[in-house]
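For this view, one protein chain was removed and the others were kept in their places.
Naming follows writing order (A, B, C and D), and every chain is counted from residue 1.
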Amino acid sequence: MRFFLQRVAFYLFTAWAAITLNFFIPRLIPGDPVQALITKYQGQLSTKAIESLYVLFGIDKNGNVWSEYVEYWKQLFAGDLGLSFAFFPTPVSEVLSDSILWTLMLVGVTTILSFVIGTGLGVLAGWRRGSWTDGLLPVTTFFSSVPYFWLGIIAIYLLTGPDSFFPSGGGAEVGLVPAFDMYFIPSAIQHSLLPALTILISSVSGWILSMRNMMVTVSSEDYITVAHAKGLPERRVALGYAARNALLPNVSGFALSLGFIVGGTFLVEIVFSYPGIGFQLFQALGANDYPLMQGIFLIITISVLVANLLADVVYLFLDPRTRKEG
Amino acid sequence: MSAPVLEIKNLNVGYGLGDQGVRAVRDVNLTLHRGEVLGLAGESGSGKSTLAYGLTRLLAPPGVVTGGQVIYHPAEGEPYDVLGLSDERLRKFRWAETAIVFQGAMNSLNPVHKISVQLTDVLRAHEPKMSETSRLARAREMLKLVGIAADRMDAYPHQLSGGMRQRVMIGMALILQPQVVIMDEPTTALDVVMQRQILGQLIELRERLGFSVIFITHDLSLLVEFSDRIAIMYGGRIVEEAPAAAIYRDALHPYSKGLLGSFPALRGPRRELTGIPGSPPDLKGMPSGCSFHPRCPKAFDPCAGNIPVLGRPGTGDGRTRSVACWLHPTEEPVG
Amino acid sequence: MTIPTSSIEQVIPGQGSMAQPEAGKPAKAKRQRFLFLSNRKAAAGLIILGIYIVLAIIGPWIAPFDPGARGEDLMQGPSSEHWMGTTHLGQDVYSQLLVGTRSVIFVGFLAGIVATLLSVIIGVTAGYVGGKTDEVLSALSNVFLVIPALPLIIIVTSIMENAGEWVVALVIGFTSWSWNARVLRAQTLSLRRRDYVEAARATGERSGRIITFELLPNLTAVIASGFVGTVIFAVLSEITLAFIGITSSNTWNWGTILFWAQGQQALARSAWWWFVPAGLAIAILGTALSLINFAIDEFVSPRLRSAGKTKIKTNSGRTVRMRIGFTPVLSNSPEPITHASPIPVVDHNGATPVVRKEHAS
Amino acid sequence: ACSESPNAANKNNAANGKAAGFLSIGMPNSTQTENNNPFIGSSSSSNLGYKWMIYETLGQWNNTKPDQPLKPWLASEIKWSADWKTVDLVIREGATWSDGKPLTAEDVVFTHTMIRDSKDGALNSFAIPYDQITADGNKVKMTFKSSQFTTHHKVIGQIPIVPKHIWSAIADPATDTVKNPIGSGPYVLKTWAQTGIILEARESGYWQELPKVKELRYTSYSGNDTQLTALATGQSDWSFVFIPDYEQTFVAKDPQNHKIWAPGVLGIHGLYINTTKKPFDDPKLRQAMNMVINRTDIFKQAEAGYFHPEIKSVTGLPEGAGDAYIADEYKGKTFSVDVEGAKALLASSGYKLEGDVLKDKTGKPVTISLTDPAPWSDYQTTLEIIKDNLSKIGIAATVEKPNQNVWDTNVQKGDFGATMRWTNGGSTPFDIYQTVMDGDLMKPIGTPAQQGNFGRFNSPEATAALKSYSNATDEATRKTALATLQKIFVEQAPMLPIGSDNVGAAYSTKKWVGWPSDADSYAPGQPTQTGALMVVLNLKPAA
């Protein structure tokens, strides 16, 4: 419990520092959202619109940054993330809630899958060293060194087409409204296959490798030999003893990688026209949309922290040594 | 002397093969009799652990058993060679017939499983028909046997002290009532007080349950006190084997003598400590002939040329002991 | 963007999963330094990396064309004149690739060096000094860990006017040190408790000297692996930034090539020669760096080495795999291997023992 | 539950081919959020253009024929006074809102009044100088503080009319996302989803014949490449996107049906030169530069041979849309690459070409930095070509790729050598010349010039001519003013025109026919233009 509170205090501090940075950094970008908008619509938006846009966005008054900062925290505590500029006047919270599910579904599920598959293969590769699994590593390493976007674009080029099973992009078939029904779900899954595969291929090798290394390390522990000496079935030794223990250090790595979901894979979302939050962030960057950037950073920060906190808790359950008596 | 349970015949164990390989155990012949405590002594690196793990095929890569037999005599039925068993049969054999207590109990217990799980695991693997409640009952019974309250069943290894963990390991070793228990330095990490208690308990259990023990340590004085017979290893070979008292009083091999002369005695008059000059041999470049001869104060011509075989010496108690030394001509080789 | 492999996931600070230099047999310092090169992975990785570095140096000289110069042949496939074809402006893709190597290597290495320096300074200091300093520095690295790196890099590079390679490299370096710092801190913490560090202190060494001469040499492998990881990350970041058109670098790099290729729909126009080589160049460079990283991991933790024989032939000719729990038995004949001579009956009293020196100490 | 899901009805994809009675419209405008407010440029309805299918304007303006009068739409009569300060409108009878209520003059007055009176002019994005707005029965009269000659198409043709009974209840029209849009157009919003927005045709109550296309499906793709893929594979029937090598990447995928149409409009792209930087303050030097630029190469290589139609007239006015405005003096005068002529001009103006280095009058080599944001690959390609062209007369150019924000700031502050940029567009050449030459928009170097004249071109004559053109009450004055402007533009070359904007489209005739074309350019082709409604109404199922 003490451990837990200590962690919480630590996380709160980190969150404060990160959010503060998140507040200031976007403000350092030269230019402003109005300019960005005008530029985005090259010639389609008359320069006369500039004044009305400044009024519209409410950035005509030159507030000082400090009072904005205070205001920002006040708003944050009120649960208000402000209005997005790029999607003016949609509230940031709405932009986020529209896109986060897509990301969670695609990248979140894939990250978990990647972890599960990678860990599984890693267990195999570590346990059965010297068998065919040794060939797994060089191949996956090569793929993991390929940039996501490159792989994705090639996949689109090679695998999609008018008659292909794989759609070339988008989150689901045009016109389907997100709902748990027999139309949307299969379509969403179909659309997520190719991007998911891309992420999977380029991220799985990290897990294989780390799990394999941990398996190798753990396999030479005495208790594994004891387990063999006890005459336990091989499965039991491999999974209940070796893999179970080798998994522990990977848990926090996994938690951290959850944080990379949003920031790390937005190129996949761009390449596949996937309406997720990473793509949204990219647009926010292009549009100088501070409120949206802040909102997304907030989500990233909080999700990393929560993931880590969860990892700590999971760790507490997985590793009795961290549990304190009494 | 009672019937043998385990006969080790010309066991050879090495690490790696080819010119990278080392032969850590060389042509070892040893017989363990029913109900006895056989002590195995020798300095660090002499191959004691390698022998223990080799005979149960538990050596991790790059360990290989390069030759020999380990004949096990079950309580009923024909004797068989442990090294020739299939993986499945070996799994069945392990723990049910021969259990091992490792050097560090800290590392022998899986830190993430409760000790009850680790105890019942064995039963689940070897006696699948047993019900869960009777497994737990059996586990509790074993803990009681080694002096641990049954309420510690649900403890994790790190919640137990070193001594308790070692007791748990001993309890676990006995849970299937094996014929042979191998103990590789079971108490070196422990305090003398604890060490005495645990060994005392073990000896008492042996009396009750009647298993045989191979007891490995480099602390000769401990061995002399606790074991029936003692085998001394040097450079991968057994150089002497005799009843404990015989070794203590009258060691034949110069190495055994040196080993005994290295321990200061706590009681009685101050003995002269001789020690053993020089350093242990390098397994890769073993001296020719008797591997001890470069350090041996009594070495003479034949020592450097030929390897002496373990055999019965021509002394009065020659029936009960054997030695491999050119100073002690044998009447008949062992093995 | 990928999370750099190897060093990141495998080392979880605080849990001590980092393969410790084996306590019993301390890293065989000198001999193993060369042993590292004998590792097949390391050798392959280093050779490939070497080729890249050479190309980075001489690339602009050996490039047959000015990478930006327009030519007559537009969108031509590979030919004897243009080995990797041409772009929509008739530029030579091969030359672009060659010239672009320098920027990639430069940014990768500069960022790697900056991040490594920072991580060493912050991580080792935090680990060695401990106390308040440690808390502050740990918090700092955690904040940097939490802030999403790539967006941050995008923002910072966009703040810089005309951000050139230097800026890109420095920004990447300054934003990607935190993970390694954490790893190093954990390692330092465990090293600090080693006896030889205490012993050095007891001898009267100053802290600075202990850090530089006692700790750092033992952290080399970890630092090197962190460096390699950061280089991979930096290279991928630079390419990503160029690809999405964030960086304003005026020089060529592989990301620029991909940017142009994608902007001009190279693949849709079947101009694979424009899109594929740069990606492969990245992948191969990344693979080479990963190989080096694996080799370092194996170097640090010999257990990971899978080199050597994993299969073994028994005397009866069967092949068995070496595995934990089932030591291979080559032969189970009860015959002795070394034939010891039976001891002849010697006249015990007649023999003159050769008495060895009695004083060894 | 399945049968009640809106997805049940929407589940029939493009593969169903002609049988599916819908039209898929795509735009490469990345993600959207549900926002149907027609007055906000960043709303999804504006981004994708579907607001013009829901809301209508008083008149329809055809960008491809800017000089033609607007087609009466919600106003059955549009009459401007000679000084273009007053307009009299007759509101069409029989138009109804999609909730069944009739559309009246009140609604028109309400809409324009709302814009005029919005706080700080937040809704008045065209900065229209409204004066009086009154209704009289089905007539509406609006007066303006200044001549609307150059902006009348905006007042009439680009302001959607909204129902008073709905909008008067909206607290702040500038920040309302109008989830349930009620308009007078032939379509109503059916479902809104990130994956696609579906509009369905009204069943009745539309004031003209109902469209044949019963359903419109709008999709926003993440970028040009994904949009192109969608076009090529037939997922999009209609879009407006830059397609490199369109012959191969788009048309060749279905040569029968895949078509590109790119009519130019009165808005251009060109190289702005910073006229305050020596030696580029010299018109002769700029002229010489103008002479060596290979516009055909740029058109073919940078603009894929269609996207920014090549500007041929030296006046910078695009072919087609601009033809009517070219002064007599310049009729038929077209650009051609003339390196020798340029060299001669330079030599005669005191420049020396030493080897391949041009030295200015003071003997310094002439160098220029060309700048544009990296992601704009067509501009970048253009700059590469210009760089190459300039080297022919010894000017060493470098191409810089600052990031977009930096570029924006620098261009506005006048901190650049030369840059490719666009001009405003409109119904007359006024917007083009104003963006380039208006002295009123000029700001000192270092102060952002947000509206135009980034090159700090200082010509009181041009400024006066611009004023005279926009305020003139007679055609002759305008003509003179325009001729003056063209003369200055040609002789001083403050900006080197390269290509024009286009309002065309990439479309497929597989399912629907009746698209505008060069032969019948009845409306702009771009699906986000106001006139897109005219296109949709004109479509018929393919045979």
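Operating definition for what follows: a contact is a pair of C-beta atoms (placed from the backbone, for glycine too) under 8 Å apart; a residue touches a chain by one contact, two chains touch by 3 or more.
By our rule, contacts and distances are computed from a predicted model.
For the chain of the complex excluded from view, the name given in UniProt is "Peptide/nickel transport system ATP-binding protein" [choices: "Acyl-CoA dehydrogenase family protein", "Peptide/nickel transport system ATP-binding protein", "Na(+)/H(+) antiporter subunit A" or "Sulfite reductase, dissimilatory-type alpha subunit"].
Residue B:275 is the one among B:79, B:210, B:275 or B:314 that touches the chain missing from this view. Among B:104, B:235 or B:258, only B:258 touches the chain that is left out of the view.
Interface residues of subunit B with the unshown chain, by the touch rule above, are 43-44, 147-149, 161, 163, 190-198, 200, 203-204, 218-222, 224-226, 244-245, 248, 258-259, 262-268, 270, 272-277, 279-280. Against the chain not displayed here, subunit C makes contact via residues 21, 23-30, 194-205, 207, 213-214, 217-218, 358-361.
One rule holds in what follows: only the chains that are shown with their structure count from here on.
Seen from the Cα centre of subunit D, the chain whose own Cα centre is farthest off is B.
Separating the centre of subunit A from that of subunit C, both taken as means of CA atoms, is a distance of 25 Å. Centre-to-centre, using mean CA coordinates, subunit B is 91 Å away from subunit D. With centres set at the average Cα position, the gap from subunit A to subunit D is 38 Å. Multi-chain contact residues, meaning those touching two or more other chains, occur in subunit A at positions 29-30, 153, 156, 219-220, 225, 227-228, 248, 270. Counting partner chains per residue, subunit B shows two or more touched chains at residues 53, 58, 60, 90.
Here, these are the chain pairs in contact: A-B, A-C, A-D, B-C, C-D. Contacts from subunit A toward subunit D in the complex involve residues 29-31, 35-37, 39, 41-53, 55-56, 60, 83-90, 94-95, 98-99, 102, 153, 156, 160-162, 167-179, 181-184, 187, 269-275, 279-280, 283, 286, 288. For subunit B in complex with subunit C, the touching residues are 9-10, 12-13, 16-17, 20, 26-27, 53-54, 57-69, 81, 83-84, 87, 90, 275, 277-278, 294-302, 306-311, 324-330, 333, 335. Contacts from subunit A toward subunit C in the complex involve residues 10, 13-15, 17-18, 21-22, 25-26, 28-30, 128-131, 134, 137-138, 141-151, 153-154, 156-157, 202-203, 205-207, 209-210, 213-214, 216-217, 219-220, 224-225, 227-228, 234, 237, 248-250, 252-253, 256-257, 259-260, 262-267, 270, 281-282, 285, 293, 296-297, 300-301, 304-305.
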